[in-house]
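Omission of a single protein chain aside, the complex is shown with its protein chains in their original locations.
Which chain is which? They are A, B, C, D and E, in the order written, and residues in each are numbered from 1.
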Amino acid sequence: MPLVNIRLARRDQPTTAAQKAQLIAGVTRLMQEVLDKRPESVTVIIDEVDPENWGEGGEPVTVLRRRRKQIQA
Amino acid sequence: MPLVNIRLARRDQPTTAAQKAQLIAGVTRLMQEVLDKRPESVTVIIDEVDPENWGEGGEPVTVLRRRRKQIQA
Amino acid sequence: MPLVNIRLARRDQPTTAAQKAQLIAGVTRLMQEVLDKRPESVTVIIDEVDPENWGEGGEPVTVLRRRRKQIQA
Amino acid sequence: MPLVNIRLARRDQPTTAAQKAQLIAGVTRLMQEVLDKRPESVTVIIDEVDPENWGEGGEPVTVLRRRRKQIQA
Amino acid sequence: MPLVNIRLARRDQPTTAAQKAQLIAGVTRLMQEVLDKRPESVTVIIDEVDPENWGEGGEPVTVLRRRRKQIQA
Partner (left out) sequence: MPLVNIRLARRDQPTTAAQKAQLIAGVTRLMQEVLDKRPESVTVIIDEVDPENWGEGGEPVTVLRRRRKQIQA
């Protein structure tokens, strides 16, 4: 019955199908270990959000990442 | 005032505009019948999720569907 | 597989268990009729929100309801 | 710590990166002014929804917009 | 940056603070292991939902649990 929604800002290197499968498997195992839930009852949904649409500290992630790259350069 | 959010894993045959309109009309009618809400006050949002991003029972829906097809074949 | 989340502002007369059961049954039937989903695969979650925490048109519902009552009085 | 999720039906003229940045900045400032939150602690996520997937008053926004245009014509 | 929202139907034996802390720690570790996210950037929110407000297979969880108990008795 548990529903788990994971929201991520999309990165330059996209999250792979294998990583998504690992997230789904890992969250499901956690629900089983901590709350004794049957794996079949666990639903996981991953939302990948455009970095232009995700803000942290008052700025879009696109801006934050650009600045971080300039500092590192 | 009621808000209804419907989340679906995207299928091979995409949900059509007509089906979405039926969902919107049906949910709105239900809010009117059960809770006496004015239709104008009802908002419905449908999210179609990539099957790779939707997990059930510890596995992505893409994997579950592939296995089901193999069993049926 | 479909997940349906219904959000409602709490009213003076609370939504009864029978009304909630009708919402759950009605939404599930709709998913079956429109999208051919198996009833067992449908999850419905109802969130009842404090009217102080729900705003429409820039004002909390508590304020809107008070004003509407004064107009009717 | 506050999380703010803004959901919008996509319009013919898409919301620009500059408008999204203004929304993110404005919401963050509001959290700081009203609740004394540190800007770094505020997360804002904007979801742009296909108008076919958004219903108001029992109809998809695509239908509502088409009708409004016909009335204006 | 990842946000994780866990939704659970409340049980007779409530989820303890220790179990919630385990869920939060476990999900955060998973984000670090699979996606290389810094732990400080992970937010987890647990929503406990009244079983009367949660439906599966067209019925409220309250009804489903009552029936299961009668079968076991």
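Quick note on the criterion: a contact is a pair of C-beta atoms (placed from the backbone, for glycine too) under 8 Å apart; a residue touches a chain by one contact, two chains touch by 3 or more.
Predicted model only: the values in this text are computed from it and were never measured.
Trainee: Since one chain is left out of the picture, which of the remaining chains does it touch in the full complex?
Mentor: Those shown chains that the absent chain touches are B, C, D, E.
Trainee: Write the list of chain C residues that the hidden chain touches.
Mentor: Within chain C, the residues that touch the unshown chain are 7, 49, 52-60, 62-63.
Trainee: By the contact criterion defined above, which parts of chain E meet the unshown chain? Give residue numbers in ascending order.
Mentor: Considering the whole complex, chain E reaches the absent chain at 17, 20-21, 23-25, 27-29, 39-48.
Trainee: Take the complete complex as the reference. Which residues in chain B touch the chain that isn't displayed?
Mentor: The list for chain B reads 1, 3, 43, 45.
In this text, only the chains that are shown with their structure count from here on.
Trainee: By that same contact rule, can you tell me which chains touch chain A and chain B alike?
Mentor: Shared contacts of chain A and chain B: C, D.
Trainee: Among C-E, D-E or A-E, which pair gives essentially the same interface as A-B, with more than half of the residue-number contact pairs in common?
Mentor: C-E
Trainee: So, what's the distance in Å between the C-alpha centres of chain C and chain B?
Mentor: Going by mean C-alpha positions, chain B sits 17 Å from chain C.
Trainee: Between chain B and chain D, what's the gap in Å when you average each chain's C-alpha atoms?
Mentor: So the centroids are 21 Å from each other.
Trainee: What positions in chain D touch 2 or more of the other chains?
Mentor: 43, 45
Trainee: Chain contact topology under the given definition, line, ring, star, complete or other?
Mentor: other
Trainee: Going by the touch definition at the top, which pairs of chains touch each other?
Mentor: A-B, A-C, A-D, A-E, B-C, B-D, C-E, D-E
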